[in-house]
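Complex shown without one protein chain; remaining protein chains in place.
A and B are the chain letters, set down in written order, and residue numbers restart from 1 in every chain.
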Amino acid sequence: MNKKDLMLILIIALISISIIIGYRIFEKEGTKKALVYYENDLVLNIDLSINQERVYYVDGYNGKVKIIADEGKIKVDSENSPLHLCSKQGYISKSYETIVCLPNKVIIKIDTQEDLDAIVK
Amino acid sequence: MKTYLKYIIFSVFIIVVSLNFLSSNNNKLKEYNTNLFYMDTYIQIKIYTTSQIKADNAFTEVEEIYKKYHQLTDRFSTDGGVYYINNNTSTEPIITIDPILYNIIEHGINWYHKSNGLLNINIGNVVDVWKKYRDQKSGLPSINELKDSGDIDINNIILLGNNQIKNNHPNIDLGAIAKGYTTGVVGNYLEQNGIDKYIINAGGNVLVGNHYNNDLYKIGIESPIESGDIYQVVKGNNISVVTSGSYERYYEYDGKLYHHIINPHTLMPSEYMKSVTVITEDSGLADTLSTILFLMPIEEGKEFIKELDNVEAIWFSNDGEIIKSEGFSKYE
Partner (left out) sequence: MKKFTRLSMLLSLAVVLNIIESVIPLFNGYIPGLKLGLANTVILFVLYIYSFKDALYVSILRVILVGILRTGIFSIAFSFSLGGAILSVIMMSLFKKLTKLSIIGISIIGSIFHSLGQIVVAIFLLENVNMFYYLPWLLLFSIPTGIIVGVISKELVNYFEKDLNFSH
């Protein structure tokens, strides 16, 4: 390993760490919801503020997709696809994370709504 | 090379530590909550102060204020106040009333003149007729029944100074102003006692002080046609946000909804819009204006508040259109 390698490592480390810190700073705080889409149609809207594990099934292209939601996080537990990429991904919790189950045409996004101090009607 | 590495690692460390420090708030203020029920609404109060004792003392006093103002302004509360004026059977020509009630009535009369008669606190007789039909949930009063229900002339409320009012049997209804007015009094009380960070939500009458975290309060305005749907978020400190709408206290008859905000000119429920929300500093003013704006066409309302300082409003029209006053963007 020479000096140039070390410089490369430092540059990459700095860039990635500063982007990660940037995410932390700009991450929206508030009440989280998970939006589940099948072929770009919204099929489920799950409240993630509830502290309880809940199981949902969505009809995917290759059969049922089992989704588990908990407080602040959501994952695909099982689904029928060649590589099981989206069930291997595990939980997502940040507003910029997504789970994409391509073979099943199912996408899960996290939507963060600003917490309100009061509501008038 | 190794020294560079040290510097870079050190500076990254410093950045991470300082960011963590900044984001954690070492605020000694704690949040305290209470819920009350007066003036036919649930009142939620949240204050930020340093100890439970201070919070309890404040809540006790706040409850006293709501209780007292409720007794004074509620037409059916036989403990005194407006009931005493409306139902006075004595032959005395002049009666003396509580200075608080005197001031509220004076506020109401002032805004009768400023609103060209739209805000009429002597409309109790007409309100009673509509209430009768609302309670039985069917039927419609005829225009004659409304007209013959009694006097609604504001000039029959005669204030004589020194908390005295002429005993000529008006039928005063303070429903349009009492809640906001009282909430404003509570806000003033809290501030005078060193609590400047608070949120009061008295059934759609919201008053906020300074923010507990050097931020802005976020107040959601709910859609009048879809419950739970927030169509606008208002951001600000030391403001009052009050909505008047056609979706509360109504009844349905013959496929049509009849709500409780009555136009004193037509004696009928006003139908210019679904709802209007007023934002201004003074809670009593916000409540008063939301009723007045609800009783006039949206375009007229926009002109009306142009004449007033620091008053903004947002309308939800009958066909679902959202219309904002000129300076509304400062709260977005």
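Everything that follows uses one rule, which is that a residue touches a chain if its C-beta (ideal position, glycine included) is under 8 Å from a C-beta of that chain, and two chains touch if they have at least 3 such contacts.
Just so we're clear, the structure is a prediction, and the values are computed from it rather than from any experiment.
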Displayed chains contacted by the hidden chain, counting the whole assembly: A
Among A:31, A:62 or A:98, residue touching the chain not depicted: A:98
Touching residues (missing chain, whole complex) on subunit A: 1-2, 4-5, 8-9, 12-13, 15-17, 19-20, 23, 82-83, 85, 88-90, 94, 96-98, 100, 102-103, 107, 109
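FYI, only the chains that are shown with their structure count from here on.
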In the complex with subunit A, residue positions of subunit B that touch it: 1, 4-5, 8, 12, 15-16, 19, 23, 44, 199, 201, 204-206, 208, 217-224, 227, 230, 233, 241-243, 245, 247-248, 275, 277
Residue ranges of subunit A touching subunit B (in the complex, touch as defined): 3, 6, 10, 14, 17, 21, 24-25, 114-121
